[in-house]
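Working notes for the structure below.
Here we show just some of the chains, and they stay where they sit in the whole.
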Amino acid sequence: MDLYGKDMITICDWKKDELDKVLNLAKDVKKNRFSPKYTNLLNGKTFLMVFYNPSLRTRISFEVAMTELGGHSQFLEPSKMRVKLLEVEGETVKDSASVMNRYAHGIGIRILEDAVEKYGDGDLLLREYAKYTDIPIINMADDVYHPCQALADTMGVTEQLGDVKGKKLTMMWGYSPKMRSWCSIQSNLLISSRFGMNVTLAHPEGFDLDPNIITTCKDYASESEGSFEITHNLKEAFKGADVVYSRNWMSSRRYKIGDEVEKASYEKYRDWRCTKEFMKLTNDAYFIHPMPVDRGNEVDDEVVDSPRSIIYDIAENRLHVQKAIMILTMSK
Amino acid sequence: MDLYGKDMITICDWKKDELDKVLNLAKDVKKNRFSPKYTNLLNGKTFLMVFYNPSLRTRISFEVAMTELGGHSQFLEPSKMRVKLLEVEGETVKDSASVMNRYAHGIGIRILEDAVEKYGDGDLLLREYAKYTDIPIINMADDVYHPCQALADTMGVTEQLGDVKGKKLTMMWGYSPKMRSWCSIQSNLLISSRFGMNVTLAHPEGFDLDPNIITTCKDYASESEGSFEITHNLKEAFKGADVVYSRNWMSSRRYKIGDEVEKASYEKYRDWRCTKEFMKLTNDAYFIHPMPVDRGNEVDDEVVDSPRSIIYDIAENRLHVQKAIMILTMSK
């Protein structure tokens, strides 16, 4: 299994046993964080982090990852660079990517929905970069996928439950005026279905996600002998859950109707909030979230600060998962 | 004396012999800057530098410090992060700090008076971070304290005078429209009093500093058998000084009256400037300043460029002092 140079744009492009390999390596990397077997693997090598959108966890964790492997991450912001987003003013992606390919050993890109004209363009940009590079393109969150978050989620849940096959995941839309991206949600649904969980997706009407992603989730569920269902009944969704994931996401109407109308449309769903009462309906479920958490809106402090909340473990796992991906794709 | 994990928010939270330990180590670090005994102490470790306010010396010197110890500093600007200042929009400090605590081995924070609502809030933010972290929080200048500057000052003065006990320090308010922060001034007064200097603080009426700090200085002076006095007579203040520190600071009225009125109120004190003539009244005093210097206002070129000016030595000492703090608090 040679993963050297392989892009990580979405987990869908990786085989199940390749994902297992990432997670197993991440587990060992976590246990032996500063062991000499890892600390010099990427000595002298550079990972370029291109941020079209800002980020706390992603930037810090990718930069720490390279430091701990002996290499270095460069923090790049396109507004300060002469880089082209497909056909915008500046330089072609072909030229930028070809040059980066000469200098670096890996490129991470973060580009969310508000940096592109329409849904899917962010992900296309990553694929455009991949066309001109031998070195791996690693998705640091685009408008469709966030594979490193999904792998960190699964790692965190596995640490508590062991094999996740047959366990129930409830993913709920949580109220928040923040109008979050789809990428973390969709990538978690994909990996959870693929790994055989019984996935229940609960959201108010009108908050449908990408239909192609949903179709893939159903296919994964059928292959993995898990299940995938969508409901608008929040209370039902909680019953028997082993894992609860509460997170806001915007509707697909947002770009037509504008931010203010979009936000206003959330108001009637203020009770879509993960509360202690809802959690009592579960199988003593673990609470997960990709952070930042909108406390009091998406979820109550009582839940997010409870012993069953593993949000900091998952945030930490971002580091270990990313180190594992970098080791597999960037070191020989 | 185990200082591993100890925060450096103000020198007041450190015992006198712990501060001595920092200064002694800094001296050795300076002498053996690239010796193998220091160059790998923080291999693979990350120091997060969170800058709410920009800085030249502080950013460069903290980043160099980690490089020279084998680790890496990340330069973070909250405007590009989703970090909360106490209760502002975004993420709670609890969540941000808890995650940073998983990734990094130390956190530096710089937050001055113009990034907060009222005096003391910047310092509170550091203490809020400290609440949620095991790793050390290092003050890179807040609205109350600047401990690394104070330690570098003392190191620089000691290099010239040996033991500073019983030596006279004259700290004067210097004219400048720049309306500087209190942190460097207050931290120098604290450490100088604690180390037994005879401190004379000279400023025009209306430029009183934090009364709590002044009280602490007096207590320190009495413990250390030094002295602490405040005068509005500049000429008197210079007499017999061994060290002169001339620096502008704003009045506490600034936030009520606004920047323009504040600045205008300085005009009548244009002669509060450290000149060659004033320096003649001293005991051939050394000139110190935390930089940047407002030449021609706070002090004349003749003084700042004279052989008795040790401002560059002190700027350099920032590096050595910070390396010493990092070694003591971040390496096992």
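We call the chains A and B, going by the order they appear; numbering starts again at 1 in every chain.
Heads up, the rule we're going with is that contacts are C-beta pairs under 8 Å (C-beta built on N, C-alpha and C of every residue); 3 or more make two chains touch, one makes a residue touch a chain.
None of these values were measured; they are calculated from a predicted model.
Trainee: Assuming all chains share one sequence, and 2 are in place here, what does the full complex add up to?
Mentor: Spelled out: 2 chains shown, and the full complex contains 3 copies.
The rule we apply is simple: only the chains that are shown with their structure count from here on.
Trainee: Where the CA atoms of chain A average out and where those of chain B average out, how many Å apart are those spots?
Mentor: 41
Trainee: Using the touch rule from the top, collect the residues of chain A that touch chain B in their complex.
Mentor: Touch list, chain A to chain B: 34, 39, 54-57, 59-61, 63-64, 67-68, 70, 72, 75, 77, 291-293, 295, 311-312, 315-316, 319.
Trainee: Give the list of chain B residues in touch with chain A in this complex.
Mentor: 43-46, 48, 71-72, 74-76, 80-83, 90-92, 95-96, 98-100, 102-104
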